[in-house]
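Only one structure is covered here, and it is reproduced in the block below.
Every protein chain of the complex appears in place save one, which is left out.
Letters A and B mark the chains as written, and numbering starts fresh at 1 in each.
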Amino acid sequence: MSRSRLLPLTGIIAALAAWQIAFVLRPSSLIPGPIAVAQGIGELAVRGLLVKYVVASLFRVTWGYLVALVIAIPLGLALGMMRIGEMALNPILQILRPISPLAWIPIAILWFGVGDVSAIFLIFLASLLPMTVATMNAVHNIDPVHLAAARNFGIPLRARMRDVLIPAILPQLIVAMRITLGVAWLVVVAAEMIAVNSGLGFLIVDARNAGNRYDLVIAGMVLIGLVGIVLDLLMRRLERLDSVRWGYASE
Amino acid sequence: MKTHPRDTEHAEKALSAPSVPLWFQRFMLPLTTAAIILILWSIAVRASGTKIFPTPAAVAKAITTLAEKSLLWHYIADSLTRVFAGYTAAIAVGIPLGFLLGWYAPLARSINPLIQMLRPISPLAWMPLAVIWFGVSNAAPTFLIFLASLFPIIVAAMNGVRNVPPMYIQAGRNFGLTTPQLMTRVMIPAVLPRIIVGLRLAFGIAWVVLVAAEMIAVDSGLGYLIIDARNAGKRYDLVVAGMLMIGLIGLLLDTGIRKIEQWISD
Partner (left out) sequence: MKVQFSDVSMRFGAMEVLQHVTLGAEEGEFLCILGPSGCGKSTLLNIAGGFLAPSSGSVTIDGEPVTAPDRRRIFVFQERGVFPWLTVEGNIGFGLFDMSAGDRQARVSQYIDLVGLRGFEKSYPRELSGGMKQRVEVARALAVNPDVLFLDEPFGALDSITRLQMRSELLRIWRAERKTVLFVTHDIEESVQLADRVVVMSARPGKIRRVVDIDIPHPRDLSSRRYIELRDLIFGEIGLAHQV
C-alpha cells in the first residue's frame, strides 16, 4: 500500500542522505550540505533573484526556440517534399549541424553584443538545424500508402497539407520538439555562463566567482533541473493528444 | 495469409519516387549551393567593410596556417581524447545501469525519479563542482562529457529492456536459458538497436558540451581555440576556422556511429 507509493521517493531520499552524511564527515569542504542549499534557494527567492533569473532564462529560450520553429518547420516541409531542394541543401545542413551552437558565441557577441539577443541567437541556432532535419525526415517517413490515398482522392494542395502531410508528421515532430527544447535549455545555461549578465547560468558562474557561494551554485543547478523537468513534462503532454497518439508504439 | 512484400515494395517505391534523380545532381547541386553561399559571404564581408569578420579566403588561409603550426593537431587530439574518455566511461556505466533498471522494476521505481531530476540539469551547470573536484585539468571537461552522455544512455538502455516483447523472454526461458544466458543471447541483441540510437543522441549532446567546456574550463582543444582566438586579438578568421573543424569532425564521428548502427541492424 503506502510502501509502493514511497518507493519512488527512496532514491531521492537516499541521495540526499548520502550528500548530508558526506557534508557532516567533511564540513570543511567547499560544497555545502542540502540544508544550506535549501536556504540558498530561500535567499534567492527573498532577494527576488529567483523569479528574475528564471524568467530571464525562459524568455531567451522561448524566443529563440519559437523563431527557430517558425522557420524550421516550413523549411523542413519544403525540403522533404522537393527532392531537388533536399539534394542542394542537405549536405550543407549536415556539416553545419555538428558545429556546437556554443561555438557561435564569439560571432554572436560580434554581431549582437553581450546581451539577450546573443543568447536568443544561440538558442535559435541550436534549435533551427535539428528541427529542419527532423521535419524533413518526418516527411520522408510518411507511409507511401497514405500519400497514394490522398492523391487518389484528388484533394487540393491546401487540404492535402492540412489533412495528410501535417498530421502525418506531427508525432515525429513533437518528439523532435521535445528533444530540441532539452538541447535549447542546455544551451541557454551555457550561453548565460559566457555571454550575458542574468539568468540561471549567470547565477552559477557569478555565485562561484563572487565569493565561492557554492550554496547558490547548487541552488542554481536545482532550479535548472526543476525548470527542465517542467518543460519536458509540458512537451510530453502534447504526445498524449488524440490525433498524434497513433504515432507512438504502445507504452 | 501473407501479403506479397515484393509486389507492394515495387509499387510503393514507384509511388513515392516522382522522378529518377541523376547521379550528378547529388554532387553538383550541393556544390553549387556551397559555392553560392561562399560567394554571398565574400560579397557581404566586402560590402559591409568589416575589418573583423573574415572572408572565406581568409578562413581557408587560417586553416592552413593552423595545420602547419601543428597546434591544430594538438587541439584536435585533446578534444578527441576528452570526448572519447567521457563517452566510453558513460557507456561503461550507463548501459549496465540501464539494464538493471529495466530488468528490476522496483529498482527503477526507486531510482528513476532521481535520474529524472538530475537529467535536465544542463551538464555545464556542473562546471563549478567539476572544477572543485578535479581542478582545471582534462578531468573536468571529461567529467562533464560523461554526465552529458550518461543520462541519454541510461534511459535508452532502460526503455530498450522494458520494451523487449515478453515473448522473447518466455521463449528464452522455455529453452532453459539461465539469466546470464538470457541476457547475452536474448536481451542484448534485442535491445541493441535502441541503445545505438541512444548512443548517437548522447554523442550529439556530448559534442555540444565538449566545446562549451573547453571554452570555460581548460586551455586546449577546439573550444579553447575559438575563445582564445577571439580574446587574443579578435582573430575571427581563426574562430571560423575552428568552427568548421568542429563541424567536420562532428560530422565524421556522427557518420561513424551511423555506420555502426547500420552494420548492427543488418
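In the analysis below, contacts are C-beta pairs under 8 Å (C-beta built on N, C-alpha and C of every residue); 3 or more make two chains touch, one makes a residue touch a chain.
All values derive from a computational prediction rather than experimental measurement.
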item	value
Hidden-chain contact residue, picked from the options A:Ile35, A:Val51, A:Val114 or A:Ala159	A:Ala159
Among A:Arg26, A:Arg151 or A:Arg240, residue touching the chain not depicted	A:Arg151
On chain A, residues whose C-beta touches the chain left out of the figure	143, 145-146, 148-149, 151-156, 159, 163-164, 167-168, 170, 242-247
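In this text, only the chains that are shown with their structure count from here on.
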item	value
Inter-chain centre distance, chain A versus chain B - centres from mean C-alpha coordinates, in Å	16
Partner chain A, residues of chain B touching it in the complex	12, 15-16, 18-19, 21, 25-26, 29-30, 32-34, 37, 52-53, 106, 109-129, 132, 163, 201, 204-205, 207-212, 215-216, 222-223, 226-227, 229-230, 236, 239-240, 242-244, 246-251, 253-254
Complex contacts: residues of chain A adjacent to chain B	4, 7-12, 15, 30-31, 83-84, 87-92, 94-107, 109-110, 126, 144-145, 147-148, 179, 182-183, 185-187, 189-190, 193-194, 200-201, 204-205, 207-208, 214, 217-218, 220-222, 224-225, 227-229, 231-232, 249
